[in-house]
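For this view, one protein chain was removed and the others were kept in their places.
Here is subunit A:
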Amino acid sequence: MISFRNVNKHYGSFHVLKDISLEVDQGEVVVVIGPSGSGKSTMLRCINRLETISDGELVVSGIHVNGKQTDINDLRKNIGMVFQHFNLYPHKTVLENITLAPIKALGVDEKTAQETAVFYLEKVGIPEKANSYPSQLSGGQQQRVAIARGLAMKPKLMLFDEPTSALDPEMIGEVLEVMKQLATEGMTMVVVTHEMGFAREVADRVVFMDEGKIVEEGRPSEFFAQPQAERAQLFLKRVLNH
């Protein structure tokens, strides 16, 4: 479903992504971990072209993300994204946040969009907040709305960019629960996170990045028990002993 082939990205003279090659299959949950500044988020943001790549090839659902003929809006309709800081629209209610893109981008009628929104709000456990504004919700609730907003487009793929990093510790669980449920339902997910427990429990594959490179990847049971790369061993030692 996602295919990175020798992808590089530069910010000026800074080489952010170095020769990235990665395949993600349909229905797979891939968790990307690594130290800050290792290029995890940048790699994720390349998938829906929030960042452009400098060279190499990036294909999503058979479409070249950076192809000149590619209608990026069409491609993005199939890729949901959840951000670290939720990025809910503060001037719109929860329901309006969720229905905006289905109505304006997909052309769904308002009634159907609202029914879909309520369905996904129930799925993330906060249907009673439909008419609230984001500022009236806790961080965990906001992030669940953001997930519902992504799901309402019925995407083939969901991207999560550190979805729990901005949350209070007691809010993290409720967001991870929703993500686990999604994973069990077969959603293709790429998750950048520092939640090692989630990676261990939910991921089909863990990708460890450092200094713009994929240093190691493997099944979570193997990766967490016996990381091969020295940098991954050091990272896990520091993170798990924290």
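Going forward, contacts are C-beta pairs under 8 Å (C-beta built on N, C-alpha and C of every residue); 3 or more make two chains touch, one makes a residue touch a chain; residues count from 1.
In this section, contacts and distances are computed from a predicted model.
> Suppose you had to identify the omitted chain by its UniProt name; would it be "Imidazole glycerol phosphate synthase subunit HisH", "D-lactate dehydrogenase (cytochrome)", "Oxidoreductase" or "Glutamine ABC transporter permease protein GlnM"?
The record names the chain that does not appear here as "Glutamine ABC transporter permease protein GlnM".
> Consider the whole complex, including the chain that is not shown, and state which of A:Val65, A:Leu95, A:Met153 or A:Val175 touches that chain.
Checking each option in A:Val65, A:Leu95, A:Met153 or A:Val175, the one touching the absent chain turns out to be A:Met153.
> Out of A:Asn87, A:Ser138 or A:Gln181, which is the one that touches the chain we can't see?
Counting the whole complex, the residue in contact with the absent chain is A:Asn87.
> Looking at the whole complex, which of A:Ile33, A:Ala101 or A:Val215 touches the chain that is not displayed?
Here the residue in touch with the unshown chain is A:Ala101.
> Of the residues in subunit A, which ones touch the absent chain?
These residues of subunit A touch the chain that is not shown: 48, 50, 73-74, 76-77, 79-81, 83, 85, 87-91, 100-101, 104-106, 133-135, 149-150, 153.
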